[in-house]
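Yeah, one chain of the complex is gone here, protein chain that is, but the others are all in their spots.
And then subunit A:
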Amino acid sequence: MDMADNDMAGIINEQAQRLFEGTVTRDQLTAADNGDFQATLWAQVGEAGLPLALLLEEAGGIALDPVQAFELIRSAAYYAVPLPLGETMLVAALLNEASEGPASLAHGQAGQASRVPYGQACSRVLVENNNGWRVFERDQITGEAGRNLAGEPRDALHLQGDGRSVERPQWLGDEGLAAVGALLRAVQMSGAMRRALDLGVAHATERKQFGRPIAAFQAVQHMLADAAVQVASASAIADNAAQAWGKEDFVVRAALAKVRTGEAASLVARVTHQVHAAMGITQEHSLHFYTRRLWSWRDEFGSDAYWAEWIGQAVCKRGGAALWPSLVAATS
């Protein structure tokens, strides 16, 4: 990646942040909560080229460095952008082909796929089953609406026909789309928890009790410091995995990221709610747009417990002496 690429990534990221900050309104988030797909916002995101960030240039993409592309996904989560931007970006990169509209990814069996992110709104779904990967297009998809705790669509889909068979990349190992989804949610969590922390810090400095801002109390300072540690750790481990996109050790890095960000999400959500007190659990306050996402995302595409067990099994199988060298390799 040379200087020009870096500048390019910086420009796209700045544009994306401006777009999210200027256009993602409370009303929009509330409407999305009620199940309305935000088509206008999707069009704007598409015009900015964001779903093409990770796609190769010869396939019509922008081909950002993976860490930069995932940074866009983190920014979107920081603003709780109610769209399958990450899903679409990753499916395009995996198929090396842009989709007409939003795309999603899921496990499926016997013509069914459950809890598909934004499934009904998608023009394309990449489905993994025991035999490999299949792509289903809009006219092959029907379904019923479902939601996660944050109100994001997690739909049950009926898939007609066999779909189009596509090759599953070697670097995803046996875990396949679960690992892709795990990193996607890990990166999103790192963005949403950063926003929750920012809201907590802002609230603590504004809210006064006993004649002074509650930020003046050491108990509050230390609680938020604990959250800051988790946010920093989550971003670092998510970047560590993003950097391995398309490489041999992607799966183990994605697993490490999902475990650590999932744990961090729990703590950050708890702390930021404690700091916001009763106001933070109202519909009126914005905190819940981020914390409900954290509580949903930590359990999607394998919870931290699931991936921790996966890592633990592998570590124990190889024994104590092998742990340090493999840890160095997975974090370099």
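Following the convention adopted for this analysis, contacts are C-beta pairs under 8 Å (C-beta built on N, C-alpha and C of every residue); 3 or more make two chains touch, one makes a residue touch a chain; residues count from 1.
Here is the rule we use: contacts and distances are computed from a predicted model.
Trainee: Can you work out the missing subunit's protein name as recorded in UniProt? Choose among "Putative tricarboxylic transport membrane protein", "Acyl-CoA dehydrogenase family protein", "Electron transfer flavoprotein beta subunit" or "Tripartite tricarboxylate transporter permease".
Mentor: "Acyl-CoA dehydrogenase family protein"
Trainee: Determine which one of A:7, A:226 or A:248 touches the chain that has been left out.
Mentor: A:226
Trainee: Among A:50, A:121, A:135 or A:237, single out the residue that touches the unshown chain.
Mentor: Looking across A:50, A:121, A:135 or A:237, the contact with the absent chain belongs to A:237.
Trainee: Of A:215, A:269 or A:294, which residue touches the hidden chain?
Mentor: Residue touching the chain left out of view: A:215.
Trainee: In the whole complex, not just what's shown, which of A:33, A:97, A:137 or A:309 touches the removed chain?
Mentor: Result: among the candidates, A:309 touches the missing chain.
Trainee: Could you pull out which residues of subunit A are in touch with the chain that's been left out?
Mentor: 67, 194, 197-198, 201, 204-205, 215-216, 218, 220-222, 224-226, 228-229, 231-237, 239-240, 243, 255-257, 259-260, 263, 304-305, 307-313, 315-317, 319-321, 323-324, 327-328, 330-332
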